[in-house]
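Here the complex is missing a single protein chain, while all its other protein chains stay put.
Up next, subunit A:
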Amino acid sequence: MSRRHIDIVLRALPAWLVPLAFLGIIELAMRASSIESDGLALPSQTAAALLGLITDGEIFLRTAETIGAIAVGVPIGGTLGLLLGVWLGLSPTAARLASLSIELFRPIPPVAVIPLMMLIYGLGIRMEAAIIAFACFWPMLLLTRDAVLGVEPRLIEVARILGLPRRKQITKIALPAAVPRIFTALRLTLGIALIVAVTTEIAANPIGIGYAIISAGLSLRPEVMYAFLVWLAILGWLLNESLIAMHRRLFGAAYGDAAT
């Protein structure tokens, strides 16, 4: 095969071959070395377990619980953070007065409020949603504030010269200009929400994917644990890809595809 042919083949190689080849190598290596461990499972066993979880529907039940908590927590925490962030971005006085409180509250790790939320809501989806809302509120607040503060000053000047009243300067210029960066903030926030949801489930809450993982681990069924981990990876990937696609669709033509 000539150099040119090799190049053509190399260029045609898809990226999904890499994880697949990786799993294949692990399978072969584990079978060849015949290692035995409670923490390991063959990729083939994991695949079988994943298939089993899909056919008996358990994986969808667990996913619905985790996604459900995210679907409640993110809109609550995100919307509050968004509104306050816009306000702080627009009003220097409000920003100055709020800065100390924000810097005091923000460093609290979201998992540290698990006991508090358990006291208030008990166990279940509400307590998890509350922790997610708390975790999402801060990054959304700060990123939205920065998005509004980062609006091109020239655009604000244009608005002033055109004689737009303050309210219209905000609705016609500042907010639309901040929207792409607010959307990026939403993407980051959703990533955080998934982390916090699974952490809460592993640490305390007996629902969702996190609880399924810790249960599988405690009952010495590593193949089920791995199956859920693979499922989480796929879930996270799908979430991010769909948000990127949405970003392109919403802002692509106007913002020159620069915002990924």
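As a working rule, a contact is a pair of C-beta atoms (placed from the backbone, for glycine too) under 8 Å apart; a residue touches a chain by one contact, two chains touch by 3 or more; residues count from 1.
Assume contacts and distances are computed from a predicted model.
One chain of the assembly is not displayed; among "ABC transporter ATP-binding protein", "Glycosyl transferase family 2", "Xanthine dehydrogenase family protein subunit M" or "ATP synthase gamma chain", its UniProt protein name is "ABC transporter ATP-binding protein".
Listed residues A:7, A:56, A:103 or A:157: the one in touch with the omitted chain is A:157. Of the listed residues A:122, A:176 or A:206, the one in contact with the hidden chain in the full complex is A:176. Within the complete assembly, residues 152, 154-155, 157-164, 168, 172-173, 176-177, 179, 251, 253-256 of subunit A touch the chain that is not shown.
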